[in-house]
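Complex shown without one protein chain; remaining protein chains in place.
When the chains are written out, they are named A and B in that same order, and each has its own residue count from 1.
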Amino acid sequence: MKLAGARRRKAADWAVRIAASLGAAVGIVFLVWILWEVVSRGASALSWSFFTELPAPPGEAGGGLANAILGTVLISAGAGLLGVPAGIMAGIYLAEYGQGTRFGGLVGFMVNVMMGVPSIIAGLFVYTLIVVSLGHFSGYAGAVALALLMLPIVARTTADMMALVPDSLRESALALGAPRWRVIVQIVARSARSGLLTGILLAVARVSGETAPLLFTALNSPYWPHSFSGPTANLTVTIFNYAMSPYRSWQQAAWGASFVITAGVLAVSLLTRYILRRTT
Amino acid sequence: MSLENTSRRNTGDVLFHGAAVLAAALVLLLIAGIFTDLVRHSWLSITTFGPRFLWSGAWNPVTGEFGAASSLYGTFATTIIALVVAVPLSLLIALFLVEIAHPRLAGPVSGAIEILAAIPSIIYGMWGLFVFAPYLADHVQPALEALFGGIPWAGALFSGPPMGIGILPAGLILALMVLPFTTAVMRDVFGLVPRVLKESAAGMGSTTWEVFRNVMIPYGRKGLVGGIFLGLSRAIGETMAVTFVIGNDHRIAASLFASGNTIASTLANEFTEASDPLYLSALVELGLVLFVVTFLFQVAGHLWLRRLRGGAGGGR
Partner (left out) sequence: MIAIETTSQAESAPPRPGPQPVESSPARGAIAVRNLDFFYGEHQVLFGNGLDIAPRKVTAIIGPSGCGKSTHIRVYNRIYELYRDQRCTGEVLLDGQNLLAPTVDLIELRRRIGMIFQTPTPFPMSVFDNVAYGLRLHYTMPRSELADRVKTALEDAALWDEVRDKLHHSGIELSGGQQQRLCIARALAVEPEVLLMDEPTSAVDPVGTAKIEELVRRLKERLTIVIVTHNMQQAARISDFTAFFLDGRIVEFGDTTELFTNPVDRKTEDYITGRFG
């Protein structure tokens, strides 16, 4: 038996500490780089008319993406209305009712599978299911496609976060005579609320900036989203179309739209963080 | 306790339970629906090409010849690059956040990494196409070519026109996109390691790195795998960021800077333009392949997790 090299162990420790610090620095450098480009290139494309007017034809000055901004908000809200309640209830089932049952195991498994379903598959599925049968693209289809993506994310985080709540808490509430659903809503969900909000935040952030599921569902439109039952303008598909176009003015507008969608998504995240901090 | 109270409670419980069961069943219905629907709509392509669709490199809308080989290659190559870069990096960042950084620094750094996750994928595409690709073309690609150009096998990996576009740039951007997800999960997993367990390991004379490697990683391995799978599933089907920078070319080239395509980028680029039924059907079959591949990955992952749970060790 001989003493292992303490010096070597400490050197390894320091090497890892330095590497970890550098790793964190790399992450931040890229974040700052991306945000900087979006802000500096996007801000110059913004003007009052950008938020109030319809798109101008390529080459023509002026115009805006007001229709796309409105469309994105509407589609995301519709998706949230469909996806969040369903996801939370499925998560509650997994954490509170389905544990140890065959059905619960299967659903838990399928939630994970569904989380692994690429967003473009959600678009493809909704295309075959809704767009083909109705015969036209629509904002509704877009919202359903986005809701499909939200459902498993919300369900999984809900289930995981509620599973972390110790059983003793449930038991002590039940022992006071509280009905099961009240225990779940008032005790379990409450103690897990920061986790639940994080899950919803993740879902909203991922979904409202999604492009792929909208490509074959909501499509895009140069007009106001008068009715949800036709192709509906939205920011992300607009960015894709404009960025791939050869027109400099459209590429410029794509950066402006990038700025708007980034700012919007980040604002949602920060708002949620604020609410989270205030309630805990 | 009065009878009235009891019955009211039961009604609430029954309704709530029922809603939860319905939501759970919806998940199963949707998965089954996706599969059957995609099979139905790709039936024409399946019957026309048979299994050779999977290894055929052909992709010709004019002659009506379609195969998934180049898309599959691009999908796996970019995903592997992304994970090879992102997993070690996010482990390091999680270690930094949980054990190394001063709490006052860890909060903001952690928040910054989370913001990376909040950035929509199309923004990564914009940044990748208009900023990162030119940067790679001007600085990184010439350097790599100078470094490896003389070596016969490695040289081919980095050859090609200096556009900063192709498999490697797509993989790197995917890595960046995956990073916040894997980091967040790993950070949370390490945060759940009981304080007393870490103290116990430190109390044995372990360095921070040894506590991390010997206790925290084994304790949280289940969650770590979860984090990696979250990253993997995001990378494998990620569409927009890849579509912007991969070049969208149906071929398999040795060079990491050659244009390629992935299943998702092909769908994004060609789906709305495909008018021919066979073409459309082939695209849906491509989507079906992507769906089945992700499905199989999940199954494999879960079987592995189950084996771990049954074996020796394992916290939580």
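Throughout what follows, contacts are C-beta pairs under 8 Å (C-beta built on N, C-alpha and C of every residue); 3 or more make two chains touch, one makes a residue touch a chain.
Because the structure is predicted, anything quoted here is derived from the model rather than measured.
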#### Entry: Touching residue (missing chain; options B:Met204, B:Ala254 or B:Leu296)
B:Met204
### Query
Hey, which of A:Ala6, A:Ala25, A:Leu81 or A:Leu134 is the one touching the hidden chain?
A:Ala6
## Note on the structure
Of B:Val215, B:Ala241 or B:Ala282, the residue that touches the missing chain is B:Val215
#### Entry: From B:Pro51, B:Pro103 or B:Pro152, residue that would touch the chain that is not displayed
B:Pro103
### Query
What residues on subunit A make contact with the chain left out of this view?
1-4, 6, 9-10
#### Entry: Residues in subunit B touching the chain absent from view
102-103, 194, 196-207, 210, 214-215, 218-219, 221, 312-315
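What we mean here is this: only the chains that are shown with their structure count from here on.
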## Note on the structure
Taking each chain's centre as the mean of its CA atoms, subunit A sits from subunit B at a distance in Å of 15
### Task
Can you check the complex and tell me which residues of subunit B touch subunit A?
1, 9-10, 12-13, 15-17, 19-28, 30-31, 33-34, 37-38, 40-41, 89, 92-93, 95-97, 100-101, 109, 111-127, 129-131, 176, 179-180, 183, 192, 207-210, 212, 229-230, 232-233, 236-240, 243-244, 264, 267-268, 271-272, 284, 287, 290-291, 294-295, 297-299, 301-302
### Task
Write out the stretch or stretches of subunit A touching subunit B in their complex.
9-10, 12-13, 16-17, 19-24, 26-28, 30-31, 33-35, 37-38, 41, 85-90, 92-94, 96-98, 103-104, 106-107, 109-121, 124-125, 127-129, 132, 148, 151-152, 155, 164, 177, 179-182, 184, 202, 205-206, 208-212, 215-216, 219, 236, 239-240, 243, 251, 254-255, 258, 261-262, 265-266, 268-269, 273
